[in-house]
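Mind having a look at this structure? Questions to follow.
Entry: chain A
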Amino acid sequence: MLQQPNRRTVTTVGLPARKEQLIRSMLLAVTDQTFDAWAFSEEIGADVAICEVDSPLASVTVARARHAGRPHCIWLAPPDIAAPSGRRLDDPIVSRSLIALLDEVSSDLGGDVPAAAIRAAAPERPVDSGVPFGSMVRDLLAQGGGARIVKNGIELHLAPAAGQIRLSHELSSAVAQRLLDPADHARVEQPLVPGALAVLPHAARQFELLWLLGLAGGGDRLLAPLTDATPVVLKQWPDFGRLSPVPVHMQLTARLVRRPHTVDELSAVVSASLPDVRAFLNAAALCGLVGTRPTPPYPAPDQPPAAATAPRYGRILRSIRSALGLGGH
Partner candidate 1 sequence: MTSMVFEGHAVREQVCLASITALVEEHGDVAGALVSTVDGFPVAAHLRQPEAAPRLAAMTSSLVALAEAISREAHAGECRDLVIDGGTGRVLLMDVPQAGGKLLLTVLCAPTATLGQVLWAAQHCRRDISARLEATA
Partner candidate 2 sequence: MGPREYKLIFAGSMGAGKTTAIGAISEIPPVLTDVHNTDRGTHAKATTTAALDYGEVTLPGGDKLRLYGTPGQLRFDFMWQILAEGALGVVLLVDNSRPDPVDDLRSYLRAFRQTVAGSRAVIGIGRTESHPLPALEAYHAVADECGVTVPILSVDVRRRDDVLLLLNVLFMQIEAFESDLVEGVRA
């Protein structure tokens, strides 16, 4: 459903091996933050060439670029050194600057995004605050094309190819709360035009934003189409390595990946309040992790009676948790 990114290439001209290696590594690290997908190439016919200012090879490359229209040259130099006219990247390289320059080139190269005039054509429009903000962000991400969102003093850039979104503020529960504030409308511009906007200072993965929005929305009701009566399952475990793990979320997940439960069943089995269960399900639903299945007929007649199947691990796990200082069960 996401738009396929354009594949672009970067090469270097006249750089010492160490700097070339650094650029190769940086490309790997920023690959899901740029508008297009960039990869390193040995070929002089790449889309972009990062050139050492003093290198004679670089002058040859620039001359070639004038005739052939490619590569787009970017001069690499320390801030106090003059460079020929054209795009410039300061050395030492900051990844944000590299991202911004590559996005600028993406804009020049065109590709699937219409010309920069789009930005003028699409006026800023408020979005009905009745649409849950989290659902709106999820839908915008799914549509492709990207978007710029401004709400309550916070700006978000959703780039189509990127796994990462960029924010004006560091992502936190408090920021998520501000984004859900009904007192302010969201302004949305589509599509996101690369290179036309300043690169925002903070980044987060798409699912991290959606998760926090789901939790911050509270548990008064489930997001459509889920209802309290619908048994739900989780299709997979969320990446709790990146989401601040709360024990009850992990307990809920452990139950929900095994078989369907309704909100009431979950609340009973992990001793959590209904709003807490709903907020968790909303967060998981925004991340696309929730599924529904018809209620199956479960217990099999040949299963031994409950009393005879005593837990093997229950006692020892409590003991291990205690020794490791793991609370929460």
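To be clear about the criterion, contacts are C-beta pairs under 8 Å (C-beta built on N, C-alpha and C of every residue); 3 or more make two chains touch, one makes a residue touch a chain; residues count from 1.
Behind the choice of candidates: all candidates are chains of the complex that A comes from, given by their letters.
Worth saying up front: this structure is predicted, and the values here are computed from it rather than measured.
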| item | value |
| --- | --- |
| Touching candidate - 1 or 2 - for chain A as found in this complex | 2 |
| Complex interface listing, chain A residues touching candidate 2 | 25, 28-29, 31-32, 163, 236-237, 239-242, 245, 247, 250-251, 253-255, 257-259, 269, 298-300, 303-306, 309-317, 319-326, 328-329 |
